[in-house]
Structure formats: C-alpha cells, structure tokens
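Only a single protein chain was left out; the remaining protein chains are all shown in position.
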Amino acid sequence: MDINNNKELINKELIGKEFKCLDHGFVRLVDYMGDDAAIVQAARVSYGKGTKSVSEDTTLIRYLMRNQHTSPFEMVELKFHIRLPIFVARQWIRHRTANVNEYSGRYSEMSDEFYLPEISQIRSQSLVNKQARSEMEIGTETSQNIISSMENSQKESYNEYQDYLENGLAREVARINLPVSNYTEWYWKIDLHNLFRFLKLRMDHHAQYEIQVYANTIADILKDILPISYQAFSDYIQNSVTFSHSELSLLKTKFANLEFDEVELKNSGLSKSEIVEFKNKIELLK
Amino acid sequence: MDINNNKELINKELIGKEFKCLDHGFVRLVDYMGDDAAIVQAARVSYGKGTKSVSEDTTLIRYLMRNQHTSPFEMVELKFHIRLPIFVARQWIRHRTANVNEYSGRYSEMSDEFYLPEISQIRSQSLVNKQARSEMEIGTETSQNIISSMENSQKESYNEYQDYLENGLAREVARINLPVSNYTEWYWKIDLHNLFRFLKLRMDHHAQYEIQVYANTIADILKDILPISYQAFSDYIQNSVTFSHSELSLLKTKFANLEFDEVELKNSGLSKSEIVEFKNKIELLK
Amino acid sequence: MDINNNKELINKELIGKEFKCLDHGFVRLVDYMGDDAAIVQAARVSYGKGTKSVSEDTTLIRYLMRNQHTSPFEMVELKFHIRLPIFVARQWIRHRTANVNEYSGRYSEMSDEFYLPEISQIRSQSLVNKQARSEMEIGTETSQNIISSMENSQKESYNEYQDYLENGLAREVARINLPVSNYTEWYWKIDLHNLFRFLKLRMDHHAQYEIQVYANTIADILKDILPISYQAFSDYIQNSVTFSHSELSLLKTKFANLEFDEVELKNSGLSKSEIVEFKNKIELLK
Partner (left out) sequence: MDINNNKELINKELIGKEFKCLDHGFVRLVDYMGDDAAIVQAARVSYGKGTKSVSEDTTLIRYLMRNQHTSPFEMVELKFHIRLPIFVARQWIRHRTANVNEYSGRYSEMSDEFYLPEISQIRSQSLVNKQARSEMEIGTETSQNIISSMENSQKESYNEYQDYLENGLAREVARINLPVSNYTEWYWKIDLHNLFRFLKLRMDHHAQYEIQVYANTIADILKDILPISYQAFSDYIQNSVTFSHSELSLLKTKFANLEFDEVELKNSGLSKSEIVEFKNKIELLK
C-alpha cells in the first residue's frame, strides 16, 4: 500500500460528490486535511529520534492504532455535508467532539421531505435487544398499511405547517408539529480519532439501522482517502474481541497446553511486535 | 452577602423540587457540588500568596468574572433533571461541554405529552429578526384555530404511534412520525462557567421563547445557591454593553471633555480596582 | 455489596485527607458529587420503563461498563487537590476533559520542594520499551552519585531563583530555570468516565512510574467511594484482553472443538447476559 495517496486524484472523484443515504439523505465530503502520511508525520514529532527504527509507515500507523496512541489520528480533520432525518440527527449530535452548522427552522422553512422506511424495515420489536427492531418483518399487508399511514401523516403535517405559515405564524412556532422523520441538513467537521469512535458505535449492529446507513457510507469514503488507517481501525478496533477478567479465567481452564510454533506465527500475518504481544496475551490464557 | 451558603438549608428547599416550565415541562436540581466559597478556594490555589491582599471573597469573585478568569467557575458542577419538548432539546444539546442522559425512544415508549403554545405565543414572524416571532399576536380566532389544529395533530400522531406499536412495530421505527413538540427528558450535568454561557445565550431575547423559559428557571435556582457569582454574571456579562472599535471612534467625537470627579466615582458602587479600570476605558473615549 | 454508600461516613474519613505520593506530593479528595447509586439513577432516565427487568443495580452498572455505555459514568464528578512535580503535571494535563486551577509561578513564588527519586528508581533505559526505564537498577555507587548530583542541582537552581527575585527580577522570568522536578499543585476536577480513562492509561505499566503512583492512589480512593463501578472497571476494562482480527484467526486454528458445558458457565461467576455474550465470542474462536 502506498502511503502517499494522490490527494488531487482523490479530490476529483470524492470531494463534493453526494453519496445517497436512505430515501432523501446524503453524505458529501466537503473538504479534509491530512491523510495517512500526516498521521505518521505527527507521530514522528512525538517520538523524535526514538522512532528511527520504525522504518515503515504502515507498521507505525498500525502500532499507534493497536496501542491506542490516539493523538496522531486527531491530526486529520474531515468536513462533511449531511442530509438526514431529525431522529438520526438526534443520535448523531451526541458525539460532542465535533463542529456543527445545522439548517435552522427558525431562519428558513423546513424541507418537505420526510423519511419513509422501506417495507423491509417495517419490523417487529426485538425480544432480545430492548432498543432495536428484530430481523422479523411484519406481514406485508400490515407493513403496507403502516407505510401508507406514515406517508399520509407526513403530508398532513407538512400541509398544516404550510397553513400556519400562510396565516403568518412565525416559523419557529409553526414547525413544532413537524415529525422527527423530517429531513434536516448540516455541515459536520470532526477529527479522524473521533470519527473512528463514531463509526465503531454507529456501524455496530446495535445502532439504529438508519444511522448505520450513514456510518457505512462514511466508512467507504475513509477507505479511499485513509486506506491504511481504516484497515488498522478495522483490524484492531472494529473486528477485535475483548475478553473480561472472568472470561479469561474461564478460557484458561481449556488452554493449559496452548502452544503456537514459530512457523505458524510467522505465517500469520502478524508483525514482529504483534507476535511478541500475542505471546504475552497467550500466557494469560494458560 | 454571606459567602457561606448554608447548603443544608438550601438543599431542603431546592434539591429535587420540580419547577414547572411550559405546559408539561420542568427543571429539577438533582445535585450540585461547590458554591461561591468553592470558587474562591480554587482561585486561591492559582494565586497562592499572590492573593493575600484580595481580602474579600465577593471582590475576588467579581474580579474573576470581570476579567474572564473562567477556570475557578468550572470548579462548580450542577446536575439537573429536565423535561422539555424535543425542539427545545435540539437547541439545548448544542451546548457541548455538558453530560447528558436522555430518555430513549428505542428502549421505552415515548410520553403522550406534547407542547401546545399558549394563545399569547401564537405570533407572527418578526420582520426585523429573521429567526424569531414578533411581538404581534395573530388575531384571536386564527390563533384559536391554529392551537386546535395543533392539538388535533398531536393526538392523531400519538394514536398512530400507539397503533404501530400494537401492530408489533419496533419502537425505534414507530416513533419517527412523532412531532418535535413531543416531550422528552434528561439528566444534564454542567459546570458553572459553561452554564453561565448557556444562560447568556438562552436568556437573551434572541433565543426562542420556549428555551428562555427554562433558562430563566435555572437562573432563579442559581440566584439562590450561588448568589455572589450570579450577581457578578449579571453585572459584568449579561447586562454589560460592548462597543466595537468603530463605535468607540464614533463615541470619541462627543466625549472630548468627558470627566468624572472622584466623588462621583466613589459613590458609584464601583470597587477600587474597577475605578482604575473605568478610568482607563474612559481614556479610550476621549 | 450495598449500593447505598454511606456518603457521610466516607466523607469523614476521606474528604480532605492527604494521601502522600512520592517524596513531597499528595492527592487529596476535595469534594465529589454522585456515587454508584447516581450512575444507576442516570441510566434509568435513558432506559425508562425499558429497564424494569434489570432489577439489580450492580448488574446494571456492570452492563453499562461492559458495553461502553459511558454517559451514566459521566454523571459522577470528583474534585482533587494534587501536589506533583512539573514533569508529572505535563503528562497529566494531556487529559483534556477536566477542569484545572494550577498554582501560578507568575503570581507567587514557586515552592522550594523538588522530586528526588529513590535509589530504586535510578534505573537504566529499557531496551524493549523505548519510552521507559528497565527493571534494572544502576550500580549503587553510580546511583548514589546521580542522586547527589540531582539534589545539588536542585538546591543550586532554587538559590539562583531566590537571587534573581532579590535582585528584583519579575517572578515570571526568574522561574524559567527551575527544573521540571519542582513541585506545583492544582485543583483538578473530572467526571468518573474520564477518570477511568485516566486510570487505564496511567496505572498501566507503560506509564511513567511517578504518575503511576498518583493514579494508584486515586484508584484506592475510588474503591472506597464507588466500589461497584471500580470493580466493573477493573474486570471489564483494566484486566480485560483484546484480540485483534488476525489474532482471532490464529486462535481459531486451535479451538475447533472449544466447548463449555452449562455447569462450567454457571459456576464461572458470569451473569446470565454475560454467558450469552461469552457464547457469542466463543463462536468467533471456532
């Protein structure tokens, strides 16, 4: 992998392009500062001569990610233009370490677009997960009825909103009965470390489906402009598994004889320092 | 003013008491850490022996506020339980330096309560302020019609929500058509410096009326538990006026002979160091 | 474990007590807001009726910690008075989500106390860890010489500082040659979530020994005032082990037949929901 991403080429393809999300939403990368090389550059300030031996950039990025040396990842900043339903915006805004300029329903009329779920998303409450829908779709006819009812309700709300405005009612009051399915939009700026944290939580299958759609779209953009960092995030954060103290105790009962020979380890794709770390972890399992 | 607030007495009266806001909302002080004395205590750590001469606590607090030495005010922390319409919550949450636990419409059913404005708030769009309602009420009959329409719409939305739930639809999907007038609630924890910033912006007459109601309620609580700090905030921040460089130039054309004699100054209520500062500012006006 | 810590009893013993750290430093809990019960209380606001079934507080706190539902832990706030060498303060301050009032060398004279390591800390550079000392003490005589040299140098610096002050030099200039072993002090206020993050990084054996001493002292205080939360932190964060995607692949080669019977699991001390989670993780190992 070449760390010198050709930013100019990427820009032509990615900057400003709308990636559609849900029925009327989008994610659009407005601008960004820094790439994989910028992370390495910042890390080398900290380590000074101490990193002479870490000769390879990819290795350094992966080391930083694995060991939660998060500050070099903060040196990359990304700015997005996002169109999203209000209920998604309400989950999104909980990520506080970010900058936001949102469309204001006090200054301007709210849009006439509303999120209407696809029939495949009209699902029953999960029984195992108190916060989520299950995998089970409600019967087609009921689902169709629900969707029709939602659509009618959205149109009616918007008509009433227009009526209020025509009667001269101030925008900030007229909008109070618009539903949280109404689309809003914002500029959203965040550093890469906090964006990875956003992705970890919002690409997770426990997150609400609708915000997952946005998180996955952002992830696709990152794969292009920060391929090495994204891969490290995927390997060490997103697809890692953590065992608690008690779980480790339980595993130990099975692993008295756990051994890996050097050939296995060399062929595993782990780096040299990862092999050392792995051996240390394995000791914990014995 | 006695800086040693009797926290125990205050607690009995204030902690846990619901102060009603709007039709179904409230502000409730859950807990707090620190009072006026705690601010002084923290400031004296910074100044060490250097503050020996600042003998009076009130004087020190007012000095800190006036000179934007904000960190000692951060040493006081307050926790509130607040019930508020979603559209107010959306403005509120923009104050990022705070901790929040909000009621979740994914885990639990949303409440059946909605904000319905009083007839006095059914006002026309302001012509001078693009973001606000004017002082002008819309005619009584139209206003009544708007309120009735809003109430019907809220009831209908809630009935549809109940229908969706009865059909087994997951809560996180069923709630997407509930309007932003629906009440939510949260625990909100913030330090005093950031709370003053919140109050400055949200007690301002440019803020939406509905959030002003909450901000004013919180201000009343602060007057009780942090009387000296609140007074300083009121004098130096909230009721101060800032003149820009150009405005000062304009004022200068009138004030060539501006003079204050010492008696005037002594009787003005300004402290000794404030008088020095005032004289310096007056020079800028000449 | 009883969640209703008797805050009054704790206060009598802990609040204000100096816990000595290094040769001239200390940690002193000045005040705090919230205990284990306050975390549960905040979490229940979010989950509403959805948590009816989570009947036990300890279970809820452990669930929150395990699943990184961090916001309820932010509802507890702690304020410390800390005396520490400047070089420790420089590492400490990197934890940005906290409030600080530090002693100012511009306002007041710096103290005449300096950190002088014990002979057991005069160790050679680690060969495996570029940032740390090794376990190997330097020979006694050399170590003694180093300590003597350090002590002389500290005394000399302070004498020069005093000379500069006596010559009328401004404090803010006179102090520029004082070494980073000089003691400073501050008030430090932080929420529990961010404090756990501080502890995870600063109790770690990769952290500099001197800051570990402070972190361990704070940990001891937390064990007393937030026993359930601290235990959960210890089990799920501090003493957990995370395996990366590649490491899991490697483990899979050994665990085709990994099985746990129900009796083993029941006797493991894992809660019901932890057993479900554990089984899911185990599937990843096959």
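Think of it as A, B and C in the order they're written, each chain with its own count starting at 1.
Just so it is clear, contacts are C-beta pairs under 8 Å (C-beta built on N, C-alpha and C of every residue); 3 or more make two chains touch, one makes a residue touch a chain.
Please read these numbers as outputs of a predicted model, since none were measured by experiment.
Asker: Specify the shown partners of the omitted chain in the complete complex.
Answerer: Looking at the complete complex, the unshown chain comes into contact with A, B, C.
Asker: If I consider the whole complex, including the chain that's not displayed, which of C:His24, C:His69 or C:Lys130 touches that chain?
Answerer: C:Lys130
Asker: Considering the complete complex, identify which of B:Lys17, B:Lys155, B:Lys223 or B:Lys281 is in touch with the unshown chain.
Answerer: From the options B:Lys17, B:Lys155, B:Lys223 or B:Lys281, the contact with the absent chain belongs to B:Lys281.
Asker: Against the chain that's been left off, what residues of chain C make contact? List them.
Answerer: Residues of chain C in contact with the hidden chain: 85-87, 89-90, 93-94, 96-97, 100, 104-107, 115, 117, 121-126, 130-134, 138, 142, 146, 149-150, 153-154, 156-157, 160, 163-164, 167-173, 175-181, 208.
Asker: If the missing chain were put back, which residues of chain B would it touch?
Answerer: Contacting residues on chain B, toward the hidden partner: 47, 50, 66, 68, 130-131, 234-236, 239-250, 253-254, 258, 260, 264-265, 268-270, 274, 278, 281, 284.
Asker: Using the touch rule from the top, list residues of chain A that touch the missing partner.
Answerer: 31-34, 38, 41-43, 45-51, 71-72, 74-75, 77, 79, 81, 99-104, 107-109, 185-187, 189, 191
Simple rule for what comes next: only the chains that are shown with their structure count from here on.
Asker: Which chain lies the greatest distance away from chain A when centres are computed from Cα atoms alone?
Answerer: Farthest by centroid: B.
Asker: How many angstrom lie between the CA centroids of chain B and chain C, rounded to a whole number?
Answerer: Distance between chain centres, rounded to whole Å: 34 Å.
Asker: I'd like the Å distance between the centres of chain A and chain C, where a centre is the mean of that chain's Cα atoms.
Answerer: Chain centroid spacing, chain A to chain C, equals 29 Å.
Asker: Please output the residue numbers of chain A that touch at least 2 other chains, ranges allowed.
Answerer: Chain A, residues with two or more chain partners: 130-131.
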